[in-house]
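The other protein chains are all here in position, but one chain of the complex has been omitted.
Per-chain numbering from 1; labels A and B assigned in written order.
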Amino acid sequence: MALSRQDVAKVGLLARLALSDADLDRMTGELSKIVGFVSQLEELDTAQAAPLAHPLDTQNVFRADEPKPSLTTEQALQSTPRHDGSCFLVPAVLGESGAA
Amino acid sequence: MQLLELSAVDLVTAIRRGEVSAVQAAEAFLDRITKLDGSINAFLHVDRTAALARAADVDKRRREGKPLGPLAGLPVAVKDALCTSDQPTTCASKMLAGYRPPYDAHVVARLRQADAVLVGKTNMDEFAMGGSNENSAFGAVHNPWDLARAPGGSSGGSAACVAADMAPVAIGSDTGGSIRQPAGLCGITGLKPTYGRISRRGLVAFASSLDQIGPMARSAADCALVMETIAGHDPGDATSLADDVPRYTDLLEKPLTGLRIGRVPEHFGPGLDPEVAHGVEEAFAAFKAAGATIHDVELPHAKYGIATYYLVAPCEASSNLARYDGAHYGHRAESGSGHRSAAKAGGEFESPLVEMYCRSRAEGFGPEVKRRIMLGTYALSAGYYEAFYAKALRVRRLIRQDYLDAFAKVDLIGGPVSPTPAFPLGEKTSDPLAMYLVDMYTVGTNLAGIGGISFPCGFTKGGLPIGFQLQGPALSEPLLLRAADRYQQLTDWHSKRPPLPA
Partner (left out) sequence: MPKQPATAATPEPFTTVIGLEVHVQLLTQTKLFCGCSTTFGRPPNTQVCPTCLGLPGSLPVMNRRAFDLAVRAALALECRITPFTKWDRKNYFYPDLPKGYQISQYDLPFSSDGHLEVVDPKGAFSRRVGIIRVHLEEDAGKSMHDEGAGTGDSRIDLNRAGTPLCEIVSQPDLRSPQEARAWLNELKLLLVYLGVSDCNMQEGSLRVDANVNLHIPLPAEGGGDARVAKTPIVEIKNMNSFRSVERALTYEAARQWEEWQATKVEMGTIPKQTRGWDDPAGVTRPQRQKEESSDYRYFPEPDLVPVTVTEAEIAAARGAMGVPPTALRAALAEKWKISAYDADVLVNQGRELVSWYEDLATRVGEGKVASNWMQQDVLRTLNERGGTIAEFPVTAEQVADIIGRVQRGEFDTSRGREIFAEVLASGKAVADVVASMGIAAVSDDDLVALCKELLAANPKIVADVKGGKEQAAAGLIGQAKKKNPNANPGKVRQTCLDLIKGM
């Protein structure tokens, strides 16, 4: 199964990975090969098999609504590339995403 | 030198009795690291001062008659995928170079509570993705049995440091074979416990439904000792099992009489190195001699394991690794463009933020990590989810069912841990798919969420270790450890040391 260069470029943006032209060429070849390999699953009839996303059968794991100590702001920001002492700083964000 | 050869069980006993001080033990291993690790590169970080201070504290408390933990004074090396609040945690990635977590992984905290002495953080494939340790951003690890060969991966540093006597025990993690395969290639013992037996909290996630932490040591008995400390329920990991933790070290001695071990004929097909096949057959013979019975069993979908694994793991990884985007921690690309966006005509990024993301990730991740992120992103994206990810989950169900069916007939399943002995560094780096196939005997365990153990069962004519793998049902760790320990009581493969300077 072959992926096009354009497919790979689109996935690169979705995955937020900058790809040079050389990267794109190499990645297109490699991904096509790997996707071709994993496509062997198509030959299996899985109609009777429900998807198994997780090996555990456990259910209903909760914690109590009890506060625990948070980190200090200093700890929270200790590995941050850019901050102003209270907030993380990132290149301009347009609008607030909130939870969608 | 004698001290370095003591088993972990004996070393802990000697320290408790005062025959050896914790400082002496720590110094012996730290000196060994200083001497050898320049040529092996098993460690990414060693904190000699902290380790000696910790050991001195153990000695002081022993002299004062204060209670000591079960691993008091035992030097332990920890894979750099586990968070340590006092040492960097990098996952062997440029993305996390110098990163210091503000907390300890659950397992690290338990080791500290047990008074173990953390000697350092071990090298690995970047974000645990790889089977040779060549994917480390900080250089490959060299196999102590032949420095021109790979130690396996991804817990290659942990395997190599134990094999080279730089630590008596190490902690690894296993997502598709990352404990068992390097243990096999380095001639040591490695246990991948049942999914959920050990808390994953603080283990940097690769594929959350497959990842499991485990012990790596020279013997099954030493693995059992470490398991007693690191296994058990953690309310901070919703996927950790609540089942009681047995006293593994007390359950080793029962003979193997009547044990039913399965043998999968398909394991011995093309692709399996003849010397490895021979070693594995010899091991079956040894188990038979020890009273076990050997039965052929089928795992009809095992041949789809690699394809299934290389969809499930990259899909989860593509999401787990989204957090490394340069915004809150880790590597951030300097502004000023050296890259273009391949997705848009003219190569413009849609915003400075998107550019920062794309460039930070392009610079921070190595080629194999990028490949898997790309593969996982693709397989989850609109229009492909059903054909790839959902399909893989259905096959995953079939693979697990194969194991359930097999374990109705046998107690354990034996076989090779990897198709070849340690391969030369550089041999597979240009062919990602060839590298993926080294996991062919190990991924099934993770997909099914069951347990597996790998230990040495012989050597090739060239002097490379051959590994044997046992897989068992969920929570069969006592049996896996016991079977391996009984084998090690009858053989001495696990006592062989690599040809390194004394």
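In this text, contacts are C-beta pairs under 8 Å (C-beta built on N, C-alpha and C of every residue); 3 or more make two chains touch, one makes a residue touch a chain.
Predicted, not measured: the structure shown is a model, and the values here were computed from it.
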Touch with the omitted chain, as defined above, among B:Asn41, B:Thr239, B:Thr308 or B:Gln488: B:Thr239
Absent-chain contact - pick from B:Glu334, B:Glu350 or B:Asp405: B:Glu350
Candidate in contact with the missing chain, chosen from B:Gly130, B:Pro144, B:Gly202 or B:Gly232: B:Gly202
Contacting the left-out chain in the complete assembly, out of B:Ala42, B:Cys315 or B:Ala333: B:Cys315
Of B:Lys303, B:Arg323 or B:Lys409, the one touching the omitted chain in the full complex: B:Arg323
Interface with the unshown chain - residue positions in chain B: 82-83, 89, 91, 96, 99, 101-103, 105, 200-205, 207-209, 235-239, 315-316, 318-319, 321-323, 325, 327-329, 343, 350, 352-354, 357, 377, 380-382, 385, 389
For chain A, the residues touching the chain missing from this view: 10, 13-14, 16, 53-54, 56, 58-73, 76-77, 82, 84, 86-100
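Criterion: only the chains that are shown with their structure count from here on.
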Chain A and chain B: spacing of chain centres that average the CA atoms, whole Å: 23
Residues of chain B that touch chain A when the two form their complex: 99-100, 102, 195-196, 209, 235, 238-239, 241, 301, 304, 306-308, 310-311, 318, 322, 325-332, 335, 339-344, 351-359, 361-362, 365, 370-371, 373-375, 377-379, 381, 387-388, 390-398, 400-401, 432-433, 436, 447-450
Partner chain B, residues of chain A touching it in the complex: 3, 7-21, 23-24, 27, 30-31, 33-35, 37-42, 44, 46, 49-56, 58, 61, 63, 71, 75-76, 78-82, 88, 90-94
